[in-house]
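Removed: one protein chain of the complex. Kept in place: all other protein chains.
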Amino acid sequence: MAPVVESRLRVRYGETDNMGVVYYANYLTYFEVGRTDYCRAMGIPYSEWEAAGVYMPVVEVRCRYKHSARYDDELLVRTSVSALTPYSMSFSYSIFKIPEERLLVHGYTRHGFCDSRGRLIREPQPFYGMLLELCEDSRLKGGVVDPSLHRA
Amino acid sequence: MAPVVESRLRVRYGETDNMGVVYYANYLTYFEVGRTDYCRAMGIPYSEWEAAGVYMPVVEVRCRYKHSARYDDELLVRTSVSALTPYSMSFSYSIFKIPEERLLVHGYTRHGFCDSRGRLIREPQPFYGMLLELCEDSRLKGGVVDPSLHRA
Amino acid sequence: MAPVVESRLRVRYGETDNMGVVYYANYLTYFEVGRTDYCRAMGIPYSEWEAAGVYMPVVEVRCRYKHSARYDDELLVRTSVSALTPYSMSFSYSIFKIPEERLLVHGYTRHGFCDSRGRLIREPQPFYGMLLELCEDSRLKGGVVDPSLHRA
Partner (left out) sequence: MAPVVESRLRVRYGETDNMGVVYYANYLTYFEVGRTDYCRAMGIPYSEWEAAGVYMPVVEVRCRYKHSARYDDELLVRTSVSALTPYSMSFSYSIFKIPEERLLVHGYTRHGFCDSRGRLIREPQPFYGMLLELCEDSRLKGGVVDPSLHRA
């Protein structure tokens, strides 16, 4: 499986603000679209994680904004896994404007593995095993971020 | 208890859109602020309804937009109960700009009484009894909307 | 051109609420996706309307909620023009769950034709002419809603 998953979306009118550009919090929603597509591409939709009692609340987010997106812009979100530890994982995202492929925004989110009550779970199976295999393939090792996966 | 509950809020930047005004869907969030405050003023916060297993999903909404609100405008939401039946209730809302009290938006939402699986519940107690008493006080009778409660 | 335009989208996690279903205001955003796609299919993306100084603020919305959508559900939005007058137009929407095509939500929005300051414009060209032609094709006549276009 490819270590980078691509999502396409169009900016909605309601996602813009008084400045005429996408409101900064909405890029975190685009990140979510990216990781949802990532989990599906990996073979386990995130809805199945939750159905199996495994939740992944966000514990940290960082985001840098280079250029603005506007209403009806078509965007490309590139998502990859950038870190994996027994209790957490991180996704990295780069958002580009199509067709120029101009980088607009990049960032990452870190997630804990939790049960439905928010208690940490160690290496939730079968998800963890699949992620580990994926990360070994792409030379990620326990908690070490592979800089080559960071697209920006 | 007064049959009309007032809420005050300020327009957030993220609630505006490319047109420089509040995005139309966000007034439904302001309606929600109004009915949350209504339930609290009535003595039973909506969170306690859900804790008791009673949910009130929206089954219908209607909204008319007269004038626009902008970033940082201070708004007044007037909320009242406009109908009550054994299986549903309706709230009416009028949103004004402060200080002029210019009417911006008005509308209503109708809600079913449901359990956590979305099945209809008849006259959920003790909530229904309290609502009935409130409605009798304000001359609402089973399902009949009292026009005097509609502020616009 | 077909009088009904179809859009597909997936429910985002951030669009759900504490009840585990899509928050009611977010269907209005799905309506917006529908009319954006409608304008594009008609040959004039809405961004070009605004670039030409023609705005279409919502003046009324009505929405009925039959069944809930959940995270990651794939939805189909069917959008059509249901009324046209010299100063306004209306879109009708029906939202279905894929693959069953179960009707979840239906409603309409009415929009005024305005300039950038919010003043009404009569029959803004070339948009109005295109809409009129479209509506005549589908037997809509000035302000009269064709019930056959209402899918629910």
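To keep things simple, chains are lettered A, B and C as they appear, and every chain counts its residues starting from 1.
Going forward, a residue touches a chain if its C-beta (ideal position, glycine included) is under 8 Å from a C-beta of that chain, and two chains touch if they have at least 3 such contacts.
Being a predicted model, the structure only gives us computed values, none of them experimental.
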Residue among C:Ala25, C:Cys39, C:Cys114 or C:Leu131 touching the omitted chain: C:Ala25
Hidden partner chain, touching residue among A:Arg8, A:Arg62 or A:Arg102: A:Arg62
Absent-chain interface as seen on chain A, which is shown: 18-19, 21, 24-26, 28-29, 32, 50, 55, 57-65, 68, 109, 118
Interface with the undisplayed chain - residues on chain C: 13-14, 16-18, 20, 23, 25-26, 70-71
Touch list for chain B against the chain that is not drawn: 10, 12-14, 28-29, 32-33, 36, 45-47, 70-72
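One rule holds for everything that comes next: only the chains that are shown with their structure count from here on.
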Maximum inter-chain contact count - chain pair: B-C
Length of the line joining the C-alpha centres of chain B and chain C, rounded to whole Å: 25
Whole-Å separation of chain centres (CA-atom averages), chain A against chain B: 36
Centroid spacing, where centroids are CA-atom means, of chain A and chain C in whole angstrom: 30
Interface hub residues of chain A, defined as touching at least two other chains: 13-14, 70-71
